[in-house]
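Attaching a single structure in structure tokens format; questions to follow.
Shown here: the complex without one of its protein chains, the others still in place.
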Amino acid sequence: MSGRIPIQVTVNGRARAFEVAAHHTLLEVLRDDLQLTGTKECCLVGECGACTVRLDGRIVDSCLVLAVEADGGEVTTVEGLASDGRLSRLQGAFLDEGAVQCGFCIPGQIVAADDLLRRVARPTVGEIQEGLAGNLCRCACYGQITAAVAAAAAAEAGAR
Amino acid sequence: MHPFSYERPATLARAVALLEAHGPEARVLAGGTDLIIRLRDGSLAPTVVVDLKRIAELEPGIREADGRLVIGATTVMTDIAADARIRRRFEALAEAAAVVGSVQIRNRATLGGNICNASPAADTAPALLVHGAVVVIAGPSGSRRIPIDGWFVRSGVTTLGRGELVTAIELPLPAAPMGSVHLRRTRRRGHDLASVTLCCGVDASGVTRLAYGSVGPRPVLAVDATGVLADRDAAPEARTGLLERMLAEATPSARSMRASPDYRLAMLRVLARRGVDIATARLAAAEGRR
Partner (left out) sequence: MSAGMSAAAGAAPGAAPGTATGTATGSGRVGDSPRRVGGHDRVTGLQRYVADLHLPDELHARLVTVPVARARIVTIDASAAERVPGFRFVMTAADLPQPMPRFGPQFRDRPVIAVGETKYHGDPVAAVAADTRDAAEEAAGLVRVDYEELPAAFTVAAALDPAAPLVQDPSLRPNDPLVGTNVLREHRVGWGDVEAAVADLVVEQRYTFPMVTHFAIEPHAYIVAPDGDGIAVWSSIQHPNWLQKVLAELLRLPLSKVRVHSPDPGGGFGGKQHTKYEPLVAFMALRAGRPVRLVLTLEETFQAVRRAAAEVRVRTGFQSDGTLAFQDIEANYLIGAYADIADRVVGKGSYPGCGPYRVPAARILARSVLSHTVPSTAFRGFGNPQVNWAVESNLDEGARALGIDRLELRLRNLARPGEAFIPFDTPCDGQWEQSVRRAAELIGWGRPLPAGHGLGIAVGIKSGPTTGLSYATVRLLVDGSVIVFAGTSDMGQGARTVFAQIAADELGAPLDAVTVVMGDTAIVPYDQQTSASRSTVLMGNAVLAACREIQGKLRAMAARLHGLDEATVMVDRGVVRLPERELTILEVLVPGLGRLGGELIGNGEMRKDAEPDHPLGGSAAFFEFNCTAVEAAVDEETGDVTLVHYATVSDVGKAINPLQVRMQDEGAAIQGLGHTLMEHYIFDESGRIRNLGAIDYRIPTSLDLPLEIVSEHVENEDGPGPYGSKGMSEGALLCVASAVGAAVRDATGVAIRDLPLTPERVWRALQERP
């Protein structure tokens, strides 16, 4: 197929149908075609994690995924994490722990942290650091980000 | 990146036909973690990209069959690292898969892609060499199998022919326990490309296998059948001499940015020594459990 390829993707819970160029990445399509600018562009080589999204139940660097590969799949971006305008427990924890400075890496961090907490209910510090090792923060909030994920996990456990 | 035509074959036959028809103008897409980078920087400019992920016969997954563990070529590193059978029987491969990039990368990077990309620093290559993996290939003339030890030619080049693609990687299930470990050197503790990779495997009969990469154009397998390396009571000089001979094929490039040749060679020795120690200890533990 060349030219514009029709695809169907569920984005943040909403079924969408649109056309993409074969060589456009999922990151480009999310930002430029769907105006979901929460997911960021930085290194474009899968190193920094600023473009992290959830695709079919797993986090990926969307700069390394062609949009067409998401056809028939489910994508969740940072915009899809808060429901009805209320922050998720994780998002609140990021604010409470001071884990946000310039904020540019934060969408990727939160999507990666959200994924970690779905897989591991009470991750250790080491598991958090490993789980988020693919998300660079130049402001270097790593300590606070780790604390935020741990706090969110504890709060989640306490709530059950 | 340059535009290209995107193909998403539903059958293996169709995929093979596409690859044969287009030859070097086509590139295969599995995880994309190597391909997309090269498409972006222009070092590859195919006219056709063939996505393997919807091929019915190429489902990712790991199954046992006829004394072998069969890993689908499109199986991702996350699943290899988490698989209980691989962690128990092929520990070094699980360790290697667990350090390929970050979680995001491991959720996409495939075993087939890792060996087809054929970077000398490919993390899974040393473990596959130590465990005697077999590459299963489909192509215009049908299917064939090639031991991994004959697979890598040089950086970026394998023995894959026109129209061929890897369908699975098989690991013969060892009859007796084996201790194995994957080690590597990186520039930081965070995820990184390796400047030296090494796998050591020691089996109950005392055979030590050392495979190492990123110190030459392709990963290398060396075998010590004398039992001396695996023998913790053997004289240190004997072991050192043996190790030296096994590491002799290392020829690191002077052009690399990641590490200089003398550091790589020194680290190769350090990792080899540590690898033998850990592998023999793991073997002892495995035998103790029996």
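Note that the chains are named A and B in the order they appear, and that numbering of residues resets to 1 at the start of each chain.
The criterion applied here is as follows: contacts are C-beta pairs under 8 Å (C-beta built on N, C-alpha and C of every residue); 3 or more make two chains touch, one makes a residue touch a chain.
Keep in mind the model is a prediction, meaning the values are calculated, not measured.
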Touch with the omitted chain, as defined above, among B:R8, B:H191 or B:R239: B:H191
Absent-chain contact - pick from B:H2, B:R63 or B:R245: B:H2
Residue among A:L34, A:L64 or A:A151 touching the omitted chain: A:A151
Residues of subunit B (touch criterion as defined above) contacting the omitted chain: 2-3, 37, 42, 185, 187-193, 257-260, 263, 266-267, 270
Absent chain, residues of subunit A that touch it: 21, 28, 31-32, 36-45, 47-48, 50, 77-79, 81-82, 87, 91, 94-98, 100-107, 110, 128-130, 132-133, 135-147, 151
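Here is the rule we go by: only the chains that are shown with their structure count from here on.
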Interfacial residue positions of subunit A with respect to subunit B in the complex: 1-2, 5, 21-23, 25, 44-46, 49, 52, 58-61, 63-66, 68-69, 112, 115-116, 130-131, 133-135
Interface residues, subunit B side, partner subunit A - complex: 1-8, 29, 32-33, 36-37, 39-40, 49, 51, 53, 78, 101-105, 107-108, 190-191
